[in-house]
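Only a single protein chain was left out; the remaining protein chains are all shown in position.
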């Protein structure tokens, strides 16, 4: 009889596959994980505390740094929360610009996920292909907002900058280009036997578990819950677009991959329609008081970020700073299920599972 | 009777004075003024009748928009009644005033006083009659209302109804609920007492079509109107009731305030209404009276309240939740419940700390509620207390609810909901870490964001950095 001993393996916070400063303490028996304990907080910057001394407009740049791969949706959620409180009507053109940049951001975010996930699994090239396309998007967003990662683009009541000359055309051209490249990804990766062997049946959970663990986004949709706040609780002007909610039944890493890839296509559909409907002119800012003071009270809004349901809670006392600001950060919630998924798995699957959850540490740690 | 009338007269006079003072201070005063204005309008009735008809039509449309069938029905009925008499004229005046944006309050105040004085004598008599009848029937509001109507009609109160219609119209425009409108009218009528009863009857009929609550409110108003002096007390009672119950009721109450101003009976009636209708309706009526007492007949206040009530498409949801919860867990589990209009009208329940877990468990397990998804959990430091805020969603019913619990700030502690939703695990740890809230029964309540040896809880408002290095 061979006697084995459990070993503690500390993965992170400096580890190539944790996508930031995430740490997980593994108790392993051979390469088998007996227990996994995630440790977070290395990137905690106290956004919520800082926000209590900031005016609403000043908070927006902080949101850029939460989910830094999809900063536009973060911008939006706080603007949307304040607008909901103040009952503000956002101009048409601004709404379209918002939707465009958010969906572009969604694609960019999914591309990063696609690339890094494949890199985690050991394929190097898709990462670079994905970043090539992402670069196009980043350039588009750079052109409109002046930033490549932290855009600080939206404001309460609208957006900061109007689309520059020809920008809409560039977005229009991007859609077919991206579709073509997406087909290439599928050729390269989706049918690959090794890739399938690595992701199929990995990190599996049921619909009930997903709901119990408050998962959202593709992590929830992969279990068969057709749930997308853009469709089910339409905000902004999402009710004007025709798009599907990709959902799968299996609940494993493979279905999450499929969901996200299909979401890129749906986002392209939205962009296509938004470009067609884009109003030729109009204001990009509503009439908003110089100093924003939402009425006293509290609000909670939630929208669909690339990683799931991002929410914003504001308790206001009618002052120019929020009394309490709280973000519901999807990565933070989604990550909770990790210990459960890792139990009994092989170390190699650690990366496939962790990557499949799609976290951004800036968001996990707030 | 004569003694009573005298008393009433004196009382009304004092009441009016008080009211005017109040009005200066409060919107409620405006409502009374409006009522008075209506009285005046009665004098002018004939001229504006035509205008009223038009308005009534508008009111109908509006009500349809609002989906409030009752309101529409009532408004129409009243409008019809009013038209025949000269009330329309009054309504027109009121509308004009409304148009002037100053709301009914301003006009009401001015007109109300003058007219009130004129009308008082007549109404008092009417009121006394009405109050008597009310007292007799106590529970049977409808009867009283009918009686009141009859009396009112007899007493030239037709004009008053017109005013009521006006107020209704205004409410409709504002998208206010029918009840509110009815109540408002009732108040105006109350000023003239005779009219009030009639209106109450009207409102009741409308309520019948819609729901018992409106009736109760109307009845309450009528009564209140009858006896203005005692109204203040009634208002207090109503306010208590308000605290107990939902906002809708409050709105109704506001309308009823005018009525409340009238008499002590309002309270009595409210009690009767409560027994009759039980639960919400009674409460609503009581509130209505109370409000009436406070603000009297001012339309402005009514419309405001109506606006508040209107845009809560989730009101039925909230009612459903509350109903189910009260059926199963009793009346005591909820500290408060309301529609949070700032948060997309999410129905909000406030649990008591000791019943929080029970309620949360019920929200999850009950088949009719089935809130299987915890969207958000966090704590807040409100300096007077700590609050834990949960946003739940039911995928089965596709309905949201937010659940709050207020807990002691010095020793913040509440039951953990992790056994219900595993997803609450980390958020509770976060709340513990940043606010120091202890979640009893949490499997691993340790710091999650800050280092384990951190001193203090940063998100508390009284937090002071222990380590001044930075």
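Worth pointing out:
Which chain is which? They are A and B, in the order written, and residues in each are numbered from 1.
Criterion: a contact is a pair of C-beta atoms (placed from the backbone, for glycine too) under 8 Å apart; a residue touches a chain by one contact, two chains touch by 3 or more.
FYI, contacts and distances are computed from a predicted model.
Candidate names were "NADH-quinone oxidoreductase subunit H", "Cbb3-type cytochrome c oxidase subunit", "ABC transporter permease subunit" or "Putative tricarboxylic transport membrane protein", and the UniProt protein name of the unshown chain is "NADH-quinone oxidoreductase subunit H".
Looking at the complex as a whole, the chain kept out of the display touches A.
Within the whole complex, the absent chain has one touching residue among A:195, A:300 or A:327, and that is A:195. Here the missing chain is touched by one residue of A:129, A:174, A:238 or A:300, and it is A:129.
Among A:99, A:335, A:350 or A:364, only A:350 touches the chain that is left out of the view. Chain A residues in contact with the hidden partner, per the touch definition given at the top, are 7, 9-10, 15-17, 31, 118-125, 128-129, 132, 188-189, 192, 194-195, 197-198, 346-351.
By definition in this document, only the chains that are shown with their structure count from here on.
Between chain A and chain B the centroid-to-centroid distance comes to 42 Å (mean Cα coordinates, whole Å). Of all residues in chain B, those touching chain A in their complex are 340, 342-344, 346, 372-376, 378, 380-382, 389, 391, 395, 398, 402, 421-427, 430, 434, 447-451, 458-459. By the touch rule above, chain A contacts chain B in their complex via residues 40-41, 44, 46, 48-49, 84-85, 211-216, 225, 227, 232, 294-295, 297-302, 309, 311, 313, 315, 323-324, 326, 328, 332-333, 335-337, 365-366.
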